[in-house]
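Here the complex is missing one protein chain, while the rest keep their positions.
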Amino acid sequence: MISIVRTYLTRLLPQLIALATIVAAVSIVFPGFLNLEIQNGRLYGSLIDILNRGAPVVLLAIGMTVVIATKGIDLSVGAVMAICGAVAASLITSGHSLGVTLLATLAVGVLCGVWNGILVAVLDIQPIIATLVLMVAGRGIAQLITEGAILTFNDAGLIFIGSGSFAGLPMPVVIWLLFGVLVALVVRRSALGMLIEAVGVNREASTLSGVLTPVLLIAAYVLSGLCAAIAGIIAAADIKGADANNAGLWLELDAILAVVVGGTSLLGGRFSIAASVLGAIIIQAINTGILLSGFPPEFNLIIKAAIIVFILVLQSPRFRTAFTFLSIPRAAGKPTEREAK
Amino acid sequence: MQTSDNILSASRIEKGFPGTRALDKVDFHLRRGEVHALLGENGAGKSTLIKCLTGAYRRDGGSILLDGAEVDPRDTFDAQRLGIGTVYQEVNLLPNLTVAENLFLGRQPRRFGMIDTKAMNRRARELLAEYELELDVTRDLASYSVAIQQVVAIARAVDLSGKVLILDEPTASLDAHEVAMLFRIVRRLKARGLGIVFITHFLEQVYEIADRITVLRNGQVVGTRDTAELTRRDLIAMMIGRELAAEIQSARPDAVEGEPRYSFRNYGRRGHVAPFDLDVRAGEVVGMAGLLGSGRTETAEILFGAHRADSGTAEIDGRPVNLSSPRAAIRRKFGFCPEDRKTAGIVGDLSVRENIVLALQARRGWTRPISRAEQNRLADHYIRALDIRTADREKPIKLLSGGNQQKAILARWLATEPELLILDEPTRGIDVGAHAEIVRLIETLREKGMSLIVISSELEELVAYSTRIVVLRDRAHVAELSGDRITAHQIVEAIAAANERGAS
Amino acid sequence: AELVVGFSQIGSESGWRAAETTLTKQQAEQRGIDLKFADAQQKQENQIKAIRSFIAQGVNAILLAPVVATGWDEVLQEAKDAEIPVILLDRTVDASKDLYLTAVTSDLVHEGNVAGKWLVDTVAGKPCNVVELQGTTGSSPAIDRKKGFEAALAGKDNLKIIRSQTGDFTRTKGKEVMESFLKAEDGGKNICALYAHNDDMAVGAIQAIKEAGLKPGKDILVVSIDAVPDIFQAMAAGEANATVELTPNMAGPAFDALAAYLKDGKEPPKWIQTESKLYTQADDPMKVYEEKKGLGY
Partner (left out) sequence: MKQKYLPLTATILIFLLSYALCVAQYPNMLSTRVIGNLLTDNAFLGIAAVGMTFVILSGGIDLSVGAVIAFTGVFLAVVLEHGGMHPLVAFALVLAITTAFGALMGAIIHYLEMPAFIVTLAGMFLARGMAFVLSIDSIPIKHPFYATLKGLYYKLPGGGRITLIGGLMLAVFAIGILIAHRTRFGTNVYALGGGTATAKLMGVPVAATTVRIYALSGLLAGLSGIVFSLYTSAGYSLAAVGVELDAITAVVIGGTLLTGGSGFVAGTLVGIFIQGLIQTYITFDGSLSSWWTKILIGLLLFAFILLQKGIIRVSRHERQRA
């Protein structure tokens, strides 16, 4: 047991250090950052905001991790979020019950995943392009549903998902925590994790070993679609309306970034869901930190870029070698004979 | 011993990898005008030594003298400029470039700063003509067979080597004819005064071409001898550190009688292999012989469902079965070790343990995971049983030496307890010790009643363990040998006969 | 033959714009105009491409809702050379006035100014810390509405903009940024008013204020711009205080001007300014909401 904890800790150490650094840096600039208090039976404070606001990206990152582990990528998640938010809003406003609405919305997310999966696994289209199709068309579909307007709703149940709280935590946090643990358990307690990694590393060898690669690939995109659907519901519930134009816009990039910050290689193979979740939280911590810092918005992107580069450099396999290389004076290398000639 | 006629001298080369000491103060001296065989078991450190000499790896210690002057190639480009041409093991050339581009990468002839494609192609054709190859050099390398690619790699290395030519298992995927041609060229270079390093697991080839032999074991030099003074027995003892009981058992198994368990009728696939009939009985080893590109691999792939057959029927124990995918085949207890282990065999980033349990796990389905304890047990069992050299079972398999990777893949299939095991070149790139072990393993499996189909380019080996041999030529099954007709001579005859038939 | 008019729309980034598109199509239909609609997806280059295509197609006139003020000279010149009149909708351009027939727009700076004046009048000299939710960084409404608002506050020492961050014109970001404002300003106790560059951000921010346990519209005054239906609901509930209308019906006046011009060559004025009407809780918000609901917002 202790050894398992230790393996996890070593795997997550760079992410934990990065997160701690950012939290420390922000709390120096803004001392109230670490304050937590209980208000209306719910925890309240900037740290909770990070967990809460990070919910969509955390969820997207969970699905994205698995897709990336198969050597794929899913650019459509932002659009799928928009579609699912729109579906949920239009169903609930047209009088369907909450249960039906949620089920139907999740089904739509799954359907989007199946579409992507078929393009990748069966039609053998490169993942970036395959999912680009839905990224472009998906937002159109979402707007078609809402006709370009923000579809507002007043269903208390649906709104609760966005801004209610459970056990002192905001619902979105509860949802991603539960869902993340569920996915991680399913993936690691079953053989899925290993099979997915095998497919991501060497699809041909896996197929020859009897792994059902097409099904696994489709399943990965389905999970991603499902995650996007949940994220879409949360995003819509949060603002009590489906904003097809802006929901999830560019979030696919944040999700991919989260996975990479979490240390999963874009070349597929080994993955860690916990690390990706941490990655997403790190990114949200950066965003929230920027908002709290009070800099003019013109500087947002530069600050974000600088912090990301810093984190990635810290994580990069070459960093330590490069560092030792720099610290050894170059003069130590004596000229070779060939150069002397 | 360091004399002035050494063209390349490496002293006290050291190289370590996490968890492994791959080279431990290795001395290696190559003379002008000699062919120097570098031998050792799988994982002994031969390829690592080569890579340290040519700058592909940064060595941890030691010095290199080329032509009496100290050199320190920073990368392979540097080594090439110094006049060291190398054919690396497995990593060959770039499949997406044309043959000519592969040959002249980095030194394309130029006119007015632009590559002179015409001149390049012409020179490529001239170069390959020396190897009796007439190729369309403007086609992508990928469109040629592995053997041809290997020859192109050799041609490139030879052309680059002003002083030293290093060949790391160049003959693994060549047949006798091409090996002879390679040796002619090596002798010519030798006469020109080049130093040639030759790594192989084929001992006959060593005795045919090498002047001296250096043996590595566990990253250390066991010794350097003149070939003429070293008997085969002693050489093997040097390599594996003990006497090998018998290299290959000469007692050939008797033919197996009875009803065939597996029977394929008119089985084939257009463009891959012509329809054939094939029967395999329990406890039988069917060997497949043929020249490179004769369709052996294609046959194996169709039998295993990696490519779907488009004609004919398959039956197991008289019942028709559908073998449309590897999964379907695996469900019928088939196993298949592919020939190209790097792209179709190993799952590089995963550990040895995961690679071994992969097929078994895939068959059980994802909902029934093999417990970690059981995985460890399986992995440890096969690491011991097949003598897989690895620091531990959690090492990523891509870090193992080639021969040990091959054994791990064999273990993957043995773990599924197959009833029909198809092995495509199972002994390619495997050292003598392991070679003998695999041959022994094939025999044990056969005795246990397993059916095997084994593809090999080594006729001696095929003859030793096959109960029957199918001969292929030009993507068609042309003959079947059994009983007393199973001899290397007969196989060659069968191929030649088919050749005449084809010519008439 | 019937009149063919090309309409190069910015995109569909907000409910307001969707309403403008809907109304433009409706107006065209009423007048029997064949409207060729091109959505530029927020990209100027796509708008330029669309105008060029309209010219190649030989339309009779072009409506252009420019995504940015600069960079239109060349393509407008081409339209002029092809004798196709161009009318600008809802935003003007930075080009010579003879390159287009007229511009039907509101004054973005003026809108910000109206909002600012309302706040100055409402707080009536009491000290008041204002937080500002900006539009998309770099977009002209964000720049101009900020400018106009600041101008209205200039010299009023009791009013101070203490925090200003972008909310990208969206509800989600409006809510997120407001949450951080509230945290940063002592749970919102330091904040007396919110100015949002559009209603969507204000609606998001209102939710954030409520979730922080404060009363929007009372503890924190809310003033924003656009006058989309949802803000009237908020005003009816007392959660928003004022909004400045930006009418989505720019096409009506534009088509009228075009018709007059084509009929007897009557040059319209270069700028047809739409009204920037201020709505407050006193203006029967529910009634306005009902009126606006069906307009495609």
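For clarity, chains are labelled A, B and C in written order, and residue numbers in each chain start from 1.
The rule is simple: a residue touches a chain if its C-beta (ideal position, glycine included) is under 8 Å from a C-beta of that chain, and two chains touch if they have at least 3 such contacts.
Note that this is a predicted model, so its numbers are computed, not measured.
Peer 1: What shown chains come into contact with the chain that's not displayed?
Peer 2: A, B, C
Peer 1: Among A:T101, A:Q143 or A:T288, which one touches the chain that has been omitted from the display?
Peer 2: That would be A:Q143, which touches the missing chain.
Peer 1: Looking at B:G106, B:G193, B:G449 or B:G483, which makes contact with the chain not pictured?
Peer 2: B:G106
Peer 1: Quick one: which of B:A69, B:L94 or B:A496 touches the chain that's been left out?
Peer 2: For the chain that is not drawn, the touching residue is B:L94.
Peer 1: Residue by residue, what part of chain A touches the chain that was omitted?
Peer 2: Against the missing chain, chain A presents residues 119, 123-126, 128-129, 132-144, 147-148, 253, 256-257, 260, 265-267, 297-306, 308-309, 312-313, 316-319, 322.
Peer 1: Kindly note down the residues of chain B that lie in touch with the hidden chain.
Peer 2: That gives, for chain B, the contact residues 56, 75-77, 79-80, 86, 88, 91-97, 101-102, 105-106, 108, 110, 113-115, 117, 138-140, 143, 270-271.
Peer 1: Take the complete complex as the reference. Which residues in chain C touch the chain that isn't displayed?
Peer 2: So the residues of chain C touching the unseen chain are 6, 9, 11-12, 18, 21, 35-39, 41-46, 48-50, 52-58, 68-74, 82, 94, 136-140, 143.
The rule we apply is simple: only the chains that are shown with their structure count from here on.
Peer 1: Farthest from chain A by Cα centre, which chain is it? Let me know.
Peer 2: Result for the farthest chain: B.
Peer 1: Of the chains present, which has its C-alpha mean closest to the combined C-alpha mean?
Peer 2: Smallest centre-to-centre distance to the global C-alpha mean: chain A.
Peer 1: From the C-alpha centre of chain A to that of chain B, how far is it in Å?
Peer 2: Chain centres of chain A and chain B, defined by C-alpha means, are spaced 43 Å apart.
Peer 1: With chain centres defined as C-alpha means, what is the inter-centre distance between chain A and chain C in Å?
Peer 2: Averaging C-alpha atoms per chain gives centres 33 Å apart.
Peer 1: Report the inter-centroid distance (CA atoms only) between chain B and chain C in whole Å.
Peer 2: Spacing between the chain centres: roughly 71 Å.
Peer 1: Please output the residue numbers of chain B that touch at least 2 other chains, ranges allowed.
Peer 2: Expected reply: no residues.
Peer 1: Identify all positions of chain A at which a residue touches two or more other chains, and write them in rising order.
Peer 2: In chain A, no residue touches at least two other chains, as defined above.
Peer 1: Give every residue of chain A touching chain B within the complex, in rising order.
Peer 2: Within the complex, chain A touches chain B at residues 189-192, 194-195, 197-198, 201-202, 204-212, 269-270, 336-338, 341.
Peer 1: Quick check on the complex: what are the chain A residues that touch chain C?
Peer 2: Contact set of chain A toward chain C: 30, 32, 39-40, 44-46, 49, 53, 143, 147-150, 152, 163, 235, 238-241, 243, 245-247, 249, 288, 291-292, 294, 296-298, 300.
Peer 1: So in the complex, the part of chain C that touches chain A is made up of which residues?
Peer 2: It is residues 12-15, 17-19, 21, 134, 137, 163-166, 168-172, 175-177, 179-181, 183-184, 186, 200, 203-204, 207, 211-213, 230, 296-297 of chain C that touch chain A.
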